[in-house]
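Just one protein chain is left out here, and the rest sit where they should.
Per-chain numbering from 1; labels A and B assigned in written order.
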Amino acid sequence: MTDQPFSIDRDTLLDAYRTMKTIREFEERLHVDVARGDIPGFVHLYAGEEAAATAIMLHLGESDRIASTHRGHGHCIAKGVDVKEMMGEIRGKASGACKGKGGSMHIADLSKGMMGANGILGAGAPLACGAALAAKRRGDGGVAISFVGDGASNQGMFLESLNLAAVWNLPVIFVVENNGYAESTAMEWAVACDSYVDRASGFGMPGVTVDGTDFFAVYEAAGEVIRRAREGGGPSLLECKMYRFYGHFEGDAQTYRAEGEVENLRENHDCIKIFRAAVTGAGAVDPADLNAIDAEALALINEAVAHAAAAPMPGPEDLETDVYISYA
Amino acid sequence: MARNLSMNEAVNEALDQEMARDPAVIVMGEDISGGTGAPGEDDAWGGPLGVTKGLSVKHGDRVMDTPLSESAFIGAAIGAACSGLRPVAELMFVDFMGVCFDEIFNQAAKFRYMFGGKAETPVVIRCMAGAGFRAAAQHSQMLTPIFTHIPGLKVVFPSNAYDAKGLLIQSIRDNDPVIFFEHKNLYDTKTDVPEGLYTIPFAEANVVREGGDATIVTYGQTVQRSLDAASTLAKEGIECDVIDLRTLSPIDMDTVLESVEETGRLVCVDEANPRCSIAADVSATVTQEIFGSLKAGVRMVTAPHTPVPFSPALEDIYIPGADRIASAVRQTVAN
Partner (left out) sequence: MPGTITPIVMPKWGLSMKEGTVTRWIVQEGDEIAVGNEIVEIETEKIASALEATDSGLLRRLVAEEGDLLPVKALLGVLVEGEVSDDEIDAFVEGFVVPEDDDEDDEEELGPAYLYAETAAGRLRYTSQGEGAETVLLVHGFGGDLDNWLFNIDALAAESTVVALDLPGHGPSPTPIPDPSVPGLANAVLEFMDAADVGAAHLVGHSLGGAIALALAASAPGRVRSVTLVCPAGLGPDINRDYIDGFVSSASRRQLKPVLENLFADAGLVNRSLVDGVLRYKRLDGVTESLTALADGVFPGGAQSWVEPGLIAGLEAPALVIFGAEDRIVPASHADAASGATVEIVDGAGHMVQMEAAPRVNSLISAHIARAAG
């Protein structure tokens, strides 16, 4: 094996790349399919932010839990949710991860530890506290991750959860995915404090800020806070500064952006490009291997789309099922 | 053996015995133990009215005081419920639901449907409700219809100690989210309660009096008031069926319909405000299903469409009383 400067072995690097690339292809394809009218409802794309979900999830096992956001496709894929089922779900098909009843904003797979994307901003934070409480009671070193955007980081539910997690000393990590925009409103304007590290310290927990486009920085920082949580050291806040390539939702004209902003992001701040340059530049991975993964990721997404397109819609008989486990 | 227990004691015993039986059961809430972190005694309060007193002594850290953060700890109870625990969270007064409602109606209530039947959320949210405690507009509401409106939630409202213990144990063992109401005016009322564990199934109304001339449908503290009205009416020769719904979602409409088919007269008594209330719901269902059996227009006896007043002089007339109930029954019988 080639000597390389990373603490991560080659296979893991390839896995990380595969995950990031799968997310990217998934989102790029959705962007096209939404425009074509193939996708009903709201879709919020994670393209540009892949390194954070991927690097954090590498530290988790299936019994560890995450509570995601409305922008949850990347978290789902990185946590191991089946891509075909995701694509089916986003198209409202019976083959979907939630039998077509949830859609893009509610993809969940509890068997994979994925407690759901969430249409309510900040609502996942208390849920992650609950999952962390359950892990703490089991005593198996399990952790829970609450993902939140910079926008939802102002929600009462989120702020209350920081306090509760610290008071109960829960093994939970609050990951703020700071992409600079709460929908169309700038983070600099809407978040009153200058630094999430300060916000964390206000709740008596460690806070770390990392460059979310740097896979390795996220990996190292996440590894540290997750290890501390597993060992009983309590919660932390991890801010990942990152960029989203698309609008808040598909159809967002993004007039709030600066001219040339997205082009600059894609050229100079693409976390996948940065990762690729780093691992090939260091000689840790052969570019040909990454190219092969590119092709595989694209093929997987094409297959998922074909599968989802061919799958049946749920029938009228499904309308009233699965409201309760039992009712009467 | 059966002992005469208050509803307060019955709720405490149900929690105690279920915690002893099932290690997945935890209890959390503001001051549910009381005194955590304070220099004085632990278990200082046992809840604001002492309902959970002593549980933390017996069950240790499975009885968790929380910060005053309903969104966070109700949400945490829900998150823990879909992660293998069976939390019983106390929302103290149901009036506080305003600050944590998202976690209840957008999260707990919807997980199972929204996730295609793959989630189980066995959480119980206990909360006090109802007027008569001189607690004014923000601590006295009967917000039952807000919860029954929401698919995915079950809503339970015992009227006595026996039902409270059996229904609470059923709620804890149930795998869906349950809103468990406790009327603070009923805590001291006593009934015979078995020593052991038992359950009362949901969707089984309790026919607490059989009459045949008119049907009174109610729940909570107005059950006793309806029985008082029925006693008065019996002396006038009017015999009432009195039905205690016990669970509001699911609701046992079969028992109501059977009774009204026989009596032809229905009076719905509800301490909640009248619009879109349980009384309105039952009235509408009966009218839709068995209109031909009705011998008189359906009547509702409810609180007025006002907040709960503070002054005892006003609060006493706010809650439906036996006189108003009896008079409504007389009107249906007169037709």
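Throughout what follows, contacts are C-beta pairs under 8 Å (C-beta built on N, C-alpha and C of every residue); 3 or more make two chains touch, one makes a residue touch a chain.
Values in this document were obtained by computation on a predicted structure and should not be read as measured data.
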{"item": "Left-out chain, listing which of the shown chains it touches", "value": "B"}
{"item": "Option from B:16, B:120 or B:204 whose C-beta touches the chain left out", "value": "B:204"}
{"item": "Touch with the omitted chain, as defined above, among B:44, B:99 or B:234", "value": "B:234"}
{"item": "Residues in chain B touching the chain absent from view", "value": "1-2, 162, 166, 194-201, 204, 207, 210, 231, 234-235, 239, 254-255"}
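Here is the rule we use: only the chains that are shown with their structure count from here on.
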{"item": "Distance between the centres, which are taken as Cα means, of chain B and chain A, whole angstrom", "value": "40"}
{"item": "Contact set on chain B toward chain A in their complex", "value": "26, 64, 66-67, 69, 71-85, 87, 99, 102-103, 106-107, 110-120, 151-152, 154, 174-176, 202-203, 250"}
{"item": "Contact set on chain A toward chain B in their complex", "value": "65, 67, 96-102, 106, 108-111, 115-116, 118-120, 123, 125-131, 133-135, 137-138, 144, 156-157, 160-161, 163-164, 167-168, 321-328"}
